[in-house]
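Working notes, beginning with the structure itself.
For this depiction, one protein chain was excluded, whereas all remaining protein chains were kept in their positions.
Moving on to subunit A:
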Amino acid sequence: MEDIVGGWWDRLITRVAYQGHPEAAVTLAEVERTAPVFFRAMGGDAALTVRSAVGTEHGARRRWLERIAGTGDRVELAWQDARSLYLPDVIDHFPDRALNRQLYFWLMALAAEARAGTDWLTANREATARCLMQMPGLAALYRRLVAAHLKTRPDPARLHGAEAAWEEAIRAALASPNETSALPAGQAACQPVPLWLHPTPPLSGQAEAVPRQDGEAEAEEAARREARKRRRYRAQRVAEDTRKNGMLMVFRAESLFTWDEYVKVNRHNDEDEEDNAAAADDMNRLSVSADATTRASRLRFDLDLPAAAYDDTPLGPGLLLPEWHWKQRRLVEDHVRLVPMLPRDARPAGLPERLRAPARRLRRQFQALAPERTRRRGESSGPDIDLDRVVRFLAECGSGVRVGEPGLYQSWPPGERSLACLLLADLSLSTESWVGDAGQVIDVIRDSLLLFGEALSATGDAFGVYGFSSIRRQEVRFQVLKDFSERFDDTVRGRMLAIRPGYYTRMGAAIRQATRVLESQPAHRRLLLIVSDGKPNDLDHYEGRYGVEDTRMAVREARAAGLLPFCVTVDSEAGEYLPYLFGRNGYTVVTNVRRLPQVLTSLYATLTR
């Protein structure tokens, strides 16, 4: 099999004297920011991230191709798997720059329409037909793309046997995607079709022969795809972490899979037990068999726990909080110990240079927002006349109804808004993952907290900022970054700068504590803003349903206490569980993590408008 494949590609790649048009090249970077939005609008899976087919993180593919080809020639095609949509890094197929750019959009539309289950040619032809039927504008573009592409394809009359037959079939499918036709017999190396998706999406450097006609191989492939899907790697979390190689990366166990979804984990069967310290201990070091049906490729990874010396400073022995046990349908009292902490090594610090300009802008915007909303009518003194009341007063004087103590002025007393906001940020280990050149999620969260503080201190609204992570029920770490009573000053900024990702996400307990803190604020409207990057999870049963149910209960308790819980998440799969936790209008998803700071502050302005 390997031989056939290698030979196929070899002939393919070396035979094709690739003629690009570098002067008209368009790079993925140029469409990178518009691509995810466009792909979603086409109906593409919102959870997929868009990636380069040969980006640094996928260097393996390029090396593999180059190895096979024995040259540096590239054939870049698009494909998608359960995590990502891969697009060519550069498109220079056509002499016309606009056409090269549009090819990116065509490929995304096609990928969104692609269905598994048939052979490569039929799948591409059918997906094309579906696209053209729904999108007349795209159909016009497609005709231009095909016309330009056909000029670069070999003339079937000059090919022989299966090769000629395949070339004919491809041309026919390109020209009239609505017409079914029988697949040619036999195998042949065809010139790649840049308008179509990859015939053999590279899977960790393996490929299969194409076109495939063997039903069994088909089924096997489908099963494998299913398995991959079930594992549900989270693209954002399987981070571009350069510190470790290949699959042996260090990150939170939950980010690889969810227990419920993946069964081949060697662990104790402890679903129903109250607590099982041994099992939990075991889980600090997990052995996972990646796929039992294929070669026993076993992954092993350690959880990245910070050394004790770097640990944060606990404030007192901690508080006991209840937790909701969904199977028993009761609140288990004193089940969780929450420890308020200060980040260690926090030194007073000014706002980092790069945030100064945005901070100034935000302060101006938020100052402008504040006074307008605090107008108070019917004052006995103030800078403006309350015309309504003056008219009424005069009218009443005239009609002799009654004349009380008239308040004929309007004023803008400070702090009249009567709004308190508590920001609770997830600082669990998953925030360590990378978001391209923006650094890690935690960096974006740090910037967000700092800018949020700047903006809110301009409004004069009361606010507090806290962070949390957890290690089982014995230790929910509640980081006090800015207490309600503290000013937003360099001490606070220093603490925000010192936050580090670590451990797990026992969200319920953190929300309960935040509720207690916010409840004691006298404001009329109290907003509990939660910034998260994933599902609730922790080691001791707090994964899957248990954690979700406890968090949901904690959110309901917050509501019952008269608070307004709202969640901002950077998890693109959040649509699966957040509506259940926060209600349909109780959350928002930030798809571009880098925009979190802007989104968070403008969200605050919108919510409190």
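Assume a residue touches a chain if its C-beta (ideal position, glycine included) is under 8 Å from a C-beta of that chain, and two chains touch if they have at least 3 such contacts; residues count from 1.
The rule we apply is simple: contacts and distances are computed from a predicted model.
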Options "Phenylacetic acid degradation protein", "ABC transporter ATP-binding protein", "succinate dehydrogenase" or "Nitric oxide reductase NorQ protein": UniProt name of the undisplayed chain: "Nitric oxide reductase NorQ protein"
Hidden partner chain, touching residue among A:Arg97, A:His325 or A:Arg525: A:Arg525
Candidate in contact with the missing chain, chosen from A:Val26, A:Leu48, A:Ile91 or A:Ala109: A:Ala109
Option from A:Ala162, A:Leu342 or A:Leu607 whose C-beta touches the chain left out: A:Leu607
Residue touching the undisplayed chain, where the options are A:Trp196, A:Phe468 or A:Phe566: A:Phe566
For subunit A, the residues touching the chain missing from this view: 33-38, 40-43, 46, 102, 105, 109, 134-141, 375, 388, 391-392, 394-396, 398-399, 401, 525, 527, 564, 566, 572, 575, 585-589, 591, 606-609
